[in-house]
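Before I ask anything, here is the structure I am working with.
Just one protein chain is left out here, and the rest sit where they should.
Letters A, B and C name the chains as they come in the text, with residue numbers starting at 1 for each one.
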Amino acid sequence: MLVVMQAHATEEQVRAVCQKIESLGYRAHPMPGATRTAIGITGNQGEIEQGALDEMAGVQEVIRVSKPYKLVSRDVKEENTVIRFAGTAATIGGKNLAIIAGPCAIESREQAFAVAGHVHRAGAQFFRGGAYKPRTSPYTFQGMGEEGLRIMAEVRDQFGMKIITEAIDHESLDLVEHYADVIQIGARNMQNFSLLKRAGRAKKPVLLKRGMSATLEEFFMAAEYIMSEGNYNVVLCERGVRTFADHTRNTLDLSLVPAVQRLSHLPIVVDPSHGTGKRNKVTPMSRASGMQSLYPEQFDDLMMQVRQIAAVVGREIVPIGSAPKRSAAEIVPAVAR
Amino acid sequence: MLVVMQAHATEEQVRAVCQKIESLGYRAHPMPGATRTAIGITGNQGEIEQGALDEMAGVQEVIRVSKPYKLVSRDVKEENTVIRFAGTAATIGGKNLAIIAGPCAIESREQAFAVAGHVHRAGAQFFRGGAYKPRTSPYTFQGMGEEGLRIMAEVRDQFGMKIITEAIDHESLDLVEHYADVIQIGARNMQNFSLLKRAGRAKKPVLLKRGMSATLEEFFMAAEYIMSEGNYNVVLCERGVRTFADHTRNTLDLSLVPAVQRLSHLPIVVDPSHGTGKRNKVTPMSRASGMQSLYPEQFDDLMMQVRQIAAVVGREIVPIGSAPKRSAAEIVPAVAR
Amino acid sequence: MLVVMQAHATEEQVRAVCQKIESLGYRAHPMPGATRTAIGITGNQGEIEQGALDEMAGVQEVIRVSKPYKLVSRDVKEENTVIRFAGTAATIGGKNLAIIAGPCAIESREQAFAVAGHVHRAGAQFFRGGAYKPRTSPYTFQGMGEEGLRIMAEVRDQFGMKIITEAIDHESLDLVEHYADVIQIGARNMQNFSLLKRAGRAKKPVLLKRGMSATLEEFFMAAEYIMSEGNYNVVLCERGVRTFADHTRNTLDLSLVPAVQRLSHLPIVVDPSHGTGKRNKVTPMSRASGMQSLYPEQFDDLMMQVRQIAAVVGREIVPIGSAPKRSAAEIVPAVAR
Partner (left out) sequence: MLVVMQAHATEEQVRAVCQKIESLGYRAHPMPGATRTAIGITGNQGEIEQGALDEMAGVQEVIRVSKPYKLVSRDVKEENTVIRFAGTAATIGGKNLAIIAGPCAIESREQAFAVAGHVHRAGAQFFRGGAYKPRTSPYTFQGMGEEGLRIMAEVRDQFGMKIITEAIDHESLDLVEHYADVIQIGARNMQNFSLLKRAGRAKKPVLLKRGMSATLEEFFMAAEYIMSEGNYNVVLCERGVRTFADHTRNTLDLSLVPAVQRLSHLPIVVDPSHGTGKRNKVTPMSRASGMQSLYPEQFDDLMMQVRQIAAVVGREIVPIGSAPKRSAAEIVPAVAR
């Protein structure tokens, strides 16, 4: 259910409606928009009875939302959600393109700095690397853990790039929330509802990757879990889905991007690194969507092309932080649409 | 890597090999078989160097396993794993058919006892109900929690059926391990590796459901996560996969059963309740595989047919506990192959 | 659109309604049922205007069918369609189980007779072999063509079994219609609409295999193409669909069977030979659904089990023709549900 406030409703009126909602045993989610505030209502006990809110001061209308997702929907918030980061012009979901790049896993301080230097110089504003790796096999290297997080924090200090890294359970989420700027929830945990709720109580934005066989609605519902706990800074991420096709590991589903943009105010980024699996497919797929694991000079070429194509569609890439000079090992990038 | 001991190797020799393995920084997993013991070796640091173990007393050969899964494999353990339960003839994976039935979610003591009475009388040895429900929507009833577990424990006391119920995070797993007889890991958490590791340290058997788009190898690797922590009592469960087909919610993949049986010693059960989604498909699909959400009299008819078909293929259904008389609401059953 | 005649409507009245329909530029498809006749109306020019038929003698009601398929639907014909064959008790879609078996391709007269003798002795009433093989590669043996058809006609003469074989284009369909008893349309041609129309003008029943990624509705529409040309003897055949799963070539979708039975009067058979791809999965999958490529003694064992399971669900296997004794090479069977 959704309460749409009048354009001139006062903050006091908004607060009063929220209190009324909470007093009835529900949760209120005020979402201020450019012209008016909408208040999402969530809770397990079914719908609030007709008439309880309609008559309150400042209320324009009460809408019964038929879609299973509410806070995710453009019905609740018409304007695009733009994730901002203190002390920088870089955003996710804004007019400027967000470039996210880094190594698959943080393996050492040296490797992290080499890659970070390279991608920063090429224009990335976000550095992503794995400290906790959800591996198919229990016998594969599972990441450096907190030590990896500390290295990424140093990368931020040196280059100014914001840090994105994955949390795989409550314990690692506590640490990721402490060290990083964006908490990533991986595809395998997209319906780990307990983890989503914990992410919803975090104070940092969440980058939520689409599950390997998640429908659009399930993807939205996973974001709804995070938002229903009060964290509205969610970035959706398409990373390829599982199909019969065997020429790539996953089939990147680019048509999700306009579908998300039509129905939701949340930003959507594309991560082509799992959708291709082979370097020779990276540059073309990245031009279409984002980027992938590349050699440093391939990454530079790609960034040059992306810059020019961004201009064609009226967008640009703004720099972040300072720019030292180093050479990188292997780079896994993504790009916000 | 796998150490195959000689047929006449002593327990002492087995223990010595295990100690050697652990001293090298690996984990040893002794799996006693009918004629000989095999010792699986797991660990992140790569393979043990050739020659370290070959010469030890009682060792027949050291095999380098190329498959990514080890403990799951028939290479490590030729005989079927049979999960036994103290004080009862009921097994999972044995010659007798294991019948698992119960409501989707525990909603009240009354509902649980009504269903339990019915399915028990019809021949079910395992009672399954949800206390923690992983719901697509945060606004749907999420289960009764510990209160639901307590009700199921009472069901066990009254009917003698063993209790199976799902854990969705570390916290609920602690409680499920305490109250239930089998810990279920749901499809959405099949690659929640942190939860799998916790289940691997539990003292109760684990029923692991196949993820919605998990390949056979990924399914095995998820079981390997549990076993690599020392819990070898894992039951695999096919519950349908996601396909383009839209006439059912999921497509039940029965061909997984013989594939699992060829490659692994672990028992496999089939849960048709998600694979069909509609009552009118339940009886035929259940005859082929197991059962689904049914009205009580449908369940009785089905059990009669299953009993007769089991006899055709040389199996039977053994009773468990005492048999009071009650009438059930709605029943979600599964059956072990 | 569908005209339901009154229970006591005369043949004359039915004929008059059909003539009226045809005079309006549509096609009439009278389908006599146990208690009344329904007349399906098909044609490209949209719906007949309200009132044109309602008032005619013998008409009970005129129904606007919202589903895209009409002749396939139980709305048009409530009773199951049973395909009968002159001079034999064997049917497809009747109470008795139809057993279809034979080699993948007819390779020689000797091979055909060896397999035919074996499967006939074990109880098969239908012999299926390929004379025209739709091969993925142009460089693979494409079948014996008309010579293969002649061999199968001899098999019929000798054993009494009815012949099923695939047509791949108009030319081969002419020949298959001449020599065989049932015309098979393969999965790859399920939406070869030109071929479907030709099959709809044939005088023999058509066994239509589900396309590798066909939805239930598309499958029905393909049958509708055949029926709309006047051939109402269509047998649907589930043979597995394409999914991400890689442990079998195709995923057999047994849940299609009850779905078809609910919505359509057409018989549905299951062909597990593509759904598994490996002999060791054949016996279990065949017990659940039908059969596959088996060694002769495996086929015999299976038939014995199928006979007993059929009895449990109230069905039986009736013999056909005489029974010589021979030994078979390799057998690809299917079974009607």
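Criterion: a contact is a pair of C-beta atoms (placed from the backbone, for glycine too) under 8 Å apart; a residue touches a chain by one contact, two chains touch by 3 or more.
Computed from a predicted structure; not experimentally measured.
Undergrad: Touching the absent chain in the whole complex: find that residue among A:M56, A:C104, A:V257 or A:V318.
TA: Of the candidates A:M56, A:C104, A:V257 or A:V318, A:V257 is in touch with the missing chain.
Undergrad: Among the options C:S228, C:T248 or C:Q261, which residue touches the chain absent from this view?
TA: C:S228
Undergrad: For the chain that's not shown, point to the residue among C:R36, C:R74, C:R135 or C:R315 touching it.
TA: Of these options, the touching residue for the absent chain is C:R135.
Undergrad: May I ask which residue of C:R109, C:R188 or C:R307 touches the chain that does not appear here?
TA: C:R188
Undergrad: Residue by residue, what part of chain C touches the chain that was omitted?
TA: Touching the missing chain: residues 42-44, 68, 134-142, 168-172, 188-189, 191-195, 197, 212-213, 218, 221, 224-225, 228, 242.
Undergrad: What is the set of chain B residues that contact the non-displayed chain in the whole complex?
TA: 213, 242-244, 246
Undergrad: What chain A residues would touch the chain not displayed?
TA: 213, 215-216, 241, 243-248, 251-259, 262, 275-276, 280-281, 284-285, 287-289, 305, 308-309, 312-313, 337
In the analysis below, only the chains that are shown with their structure count from here on.
Undergrad: Please identify the chain with the largest separation between its CA centroid and the CA centroid of chain B.
TA: C
Undergrad: Roughly how far is chain B from chain C, going centre to centre by Cα mean, in whole Å?
TA: 39
Undergrad: So, what's the distance in Å between the C-alpha centres of chain C and chain A?
TA: 51
Undergrad: Distance between chain A and chain B based on Cα centroids, please, to the nearest Å.
TA: 35
Undergrad: What are the residues of chain B that contact at least two other chains?
TA: Residues 213.
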